[in-house]
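Read through the structure below, which is laid out as structure tokens, and then see the notes.
Here the complex is missing one protein chain, while the rest keep their positions.
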Amino acid sequence: MISYQKFRIYIDKFFHVIVYLFSFIALIPFLSIIWTLLKKGLIHVNPNFYTQTSPSATEAILANLSGEIIPGGILNGICGSLYILLITIILTVPLGFFIGVYIHENRKQKFSIFIQYISAIFYGMPSIIIGITVYVFIVKSFHSFSAWAGSVALSVLMLPMIIRATDETLKSLPTYLKESGLALGASYTSVILRVIIPTAKGNLLTGLLISVSRILGVTAPLIVTTLGCSMVNWDITKPTSSITLLIWNFSNNPCMADMVWSTSLFLFIFIIVLNIIAKHIAWKWKITLPHE
Amino acid sequence: MKDKVLKIMLFCSAVVLLLLMAGILYALISQSIPAFKHFGFFQFISSTEWNQIEGQEQYGALSFITGTILTSLLALIISIPFSVSLSFLIGELFVGKKIAFWINSFLNILAGIPPIILGIWGYYSLRPLLISLNIGHHGYGIFSAAILLSLMIIPYSTSISTTFFALVPMKLKESAYSLGATRFEVIRNISIPYIKKCLIAAHVFALGKVMGETIAVTMIIGNINYIPSKITDTGNTLASVILNQFETISDLKFSALFAIALLLFIITAVINLMARYMIRRVVL
Partner (left out) sequence: MPGNGKLHYLMNKKHLLELKNVSVSFSPGIYAIKNVSVSIKPCAITSVIGASGAGKSTLLRSINRMHELYPNIKLSGEISLDGKNIMEMKPIEVRRRIGMVFQMPNPFPAMNIYQNVLSGYKLNKIYLSKAEKDEIVEKSLQDVALWDEVKNSLNKSALSLTVGQQQRLCIARTLALQPEFLLMDDPTSSIDPICTNRIEELMYRLKDNHTIIVVAHNLSQASRISDYAMYLEKGELVEYDISNVMFVAPKDKRTERYITEQIE
């Protein structure tokens, strides 16, 4: 019989081994994803990839047969994503900011608490539900898939993120900041515009960039609102492509498998870069408070 | 004067949020009423039929409810040992050291993987692996989807758990160590009970997140509209069936899909509010 004390030590050692083992196993799939992205995606890194629109199925089949790289690129996806993103930001940021300020300033009121719950439900809402709602309201009413339908869907998805970022930022500011501004006789609007926002601009911008990086990866609602397009489209009322839609389209076409990885790699790197920029801004424009 | 204008604008923005929610509810309810009327509410929820042949159309949500519950719960169960191990590693065993920083940064990057890339990896890399391991014949199915979903949960729940572990007061742990406890015993008897409620709430929240995941699941679940008989069978979840079947035209089917969306909305909203409520109750 091992003494109980020795048993405890064995358990502890066993525990350590299990933790190391499981952590290692957990990291493997992620490493595999990155490895595959790099291995299969770097084939297509050439200027054409970013300056040409996506190839048709026939072009792809021919290229596959002759062993060449599939021609064409993802320009329509890049332009579409950016276009939709721009409109989404215009729709979401002012509104989200105001709602965040409202929630923060009226925290205890009944209506505000109700709004906070609604914002929480929005935050966790599956994107496909938002997609089909926009389909019913916009795509069906106007009888066409369109870029702006996609933007509206993404706006509804992005709104709770901006609201939360604004609220968290404001919560991190001490109350005396607002009070000193008001004690100087300033109006509430003045204090928000000239004291609160300049002090917190770093955090707000970071929140925006992180929300943008999450929105860029969204696919499902776009499938039912913007549909996709094989050309670069700047008409807001017509279907547009996006990087994620391209990945979806390519993956549904067995001959375009190579394009899938290259496009995914591009998307992934873009998102990582955005996150790095966001972290850098958070560090550089950190909210510094007096006497810390 | 200007303040009044600003306060009105703030209030109106809040009302806009309310209107958006009302709009979504209106769309979901009004579009799903025909299906509920046609099949009866409880009939719809408990039926596993999914027949789109004209003249014999029969739709029911049970297969998908089962699919959603199976994939999400399985994903959560699979992810727990891994995310907990990782957070022990980062938050307790190697806290503050370089390796913890690198693993943490790595996971932060992975938290930003778009679900569609996970779906692509699942389709092209995971499937062949599962086939070669003889888990199922074709690599599609509930189990594969659960793996992908757990890969979505792990970065998120690791970082939250690590934060929680950091909240356990050092003094408490030091007292335990000075009484001669081993690492394992401190974690088991001191740290975990201290943050137990928070951990549970965080995982409930993660559950809500994956229940609504659409695209990653769609690519690997196999799009079969029956209740799976084993884990390696194919199936469909509430979210993936909406996406998979959205292209077709029948009015009744359209309405059935909205009915499914309404169910999904209710389930995810309830789970989210539950998680929020649990966090509210905990004051660390």
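Lettered A and B in written order, each chain numbered from 1.
Basically, a contact is a pair of C-beta atoms (placed from the backbone, for glycine too) under 8 Å apart; a residue touches a chain by one contact, two chains touch by 3 or more.
Nothing here was measured: the structure is a model prediction, and the numbers come from that model.
Chemist: By the document's own contact criterion, which visible chains does the hidden chain reach in the full complex?
Modeler: Displayed chains contacted by the hidden chain, ordered by label: A.
Chemist: Specify the residue from the set A:Leu31, A:Ala183, A:Met231 or A:Ile269 that touches the hidden chain.
Modeler: Selected residue, touching the omitted chain: A:Ala183.
Chemist: For the chain left out of this view, which of A:Lys13, A:Lys140, A:Lys171 or A:Arg194 touches it?
Modeler: A:Arg194
Chemist: For review purposes, identify every residue of chain A that touches the missing chain, sorted by number.
Modeler: On the chain A side, contact with the omitted chain comes from 174, 176-187, 190-191, 194-195, 198-199, 201, 287-291.
Rule of thumb we're sticking to: only the chains that are shown with their structure count from here on.
Chemist: Between chain A and chain B, what is the gap in Å from one C-alpha centre to the other?
Modeler: A distance of 17 Å separates the two centres.
Chemist: If we count contacts the way the header does, which residues on chain A are in touch with chain B in the complex?
Modeler: Residues of chain A touching chain B: 8-9, 11-12, 15-16, 18-23, 25-27, 29-30, 32-33, 36-37, 95, 98-99, 101-103, 105, 111-112, 115, 117-130, 132-133, 136-137, 156, 159, 163, 187-189, 192, 213-214, 216-220, 223-224, 244, 247-248, 251, 257, 260-261, 264, 267-268, 271-272, 275.
Chemist: Hey, which residues of chain B end up touching chain A in the complex?
Modeler: Residues in contact with chain A: 2-3, 5-7, 9-11, 13-14, 16-18, 20-21, 23-24, 27-28, 31, 81-83, 85-86, 88-89, 93, 103, 106, 108-110, 112-121, 123-126, 147, 151, 154, 182-185, 205, 208-209, 211-215, 218-219, 239, 242-243, 246, 257-258, 261, 264-265, 268-269, 271-273, 276.
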